[in-house]
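Below is one structure, written out as structure tokens, with a few remarks after it.
With one protein chain withheld, the remaining protein chains of the complex are depicted in position.
Our next item is chain A:
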Amino acid sequence: MARAHTPARKAAISAVAWTVALLIFFPILWTVLTSFKTEGQAVSTPPVFVFFDWTWENYATVQERSNYARHAMNSVVISVGSTLLALLIAVPAAWSMAFSPTKHTKNILMWMLSTKMMPAVGVLVPIYLLFRDWGLLDTLGGLVAVMALINLPIVVWMLYTYFKEIPGEILEAARMDGAGLSAEIIHVLAPMAVPGIASTMLLNVILAWNEAFWTLNLTAAKAAPLTAFIASYSSPEGLFWAKLSAASTMAILPILVLGWFSQKQLVRGLTFGAVK
């Protein structure tokens, strides 16, 4: 039974939601504000909020010193490429687990998830050696592969959850109408699972975009994405917060815009099947 929402209750809920949203958003806002300060203002105590001499100087310095376009393009290739590769493997895998489960399906799913529990640094040297021997160090192909593999368990799990919500009878009916396996997946399953696949894709793109361990450790100059671009602005000796904030703002801007425009799709996908 739906509870009645009084105006006071609604206002309270709104206030809590706004507070939580602002708390979560504050670090990003602070980064953006800092990027417009001078280095001195960025570290001044007490900190200045908005009443300072706004300057574009940091953006100009970052533009002058680094090749933003190249780093951004690498980030796009790595995040989109790894997402497509992961989907290519994960859709059939999740399909088989959702619609033809065996007694080991749950164990396989758990085992896949368990690979995420190992700290990445534990496998750094073996992967580095493999990359060295296969000539994949500092290549976009190598990073696409490694990012796809790292996010694969999450992608499989998310798709599996969505597919489970689709009634098996519909697929059965398609089969009875003579649809083959590929026609069943492409023409029947995929259209119904579009919200789920889209939100998985978006989430995976965001995860791959923000990943900063492998992208820093397996690249040097050619394949370095925006994470390396940000890392180049932190300094052990000398003030750097304003420039670092400018670089960070430039790095998160594309993904922030993507998230903003696709938020409906994201929320719809993430809550898919949650309410019956």
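To be clear about the criterion, a residue touches a chain if its C-beta (ideal position, glycine included) is under 8 Å from a C-beta of that chain, and two chains touch if they have at least 3 such contacts; residues count from 1.
By our rule, contacts and distances are computed from a predicted model.
Asks: Unshown chain, UniProt name, "Sorbitol-binding protein /mannitol-binding protein", "Pyruvate dehydrogenase E1 component subunit alpha", "Sulfurtransferase complex subunit TusB" or "Quinol:cytochrome C oxidoreductase"?
Replies: "Sorbitol-binding protein /mannitol-binding protein"
Asks: Looking at A:Leu129, A:Val194 or A:Leu253, which residue reaches the missing chain?
Replies: A:Leu129
Asks: Name every residue on chain A in touch with the hidden partner chain.
Replies: Counting over the whole complex, chain A touches the hidden chain at residues 39-40, 43-45, 65, 124-125, 128-129, 131-132, 137-138, 216-217, 220-221, 224, 228, 231-240.
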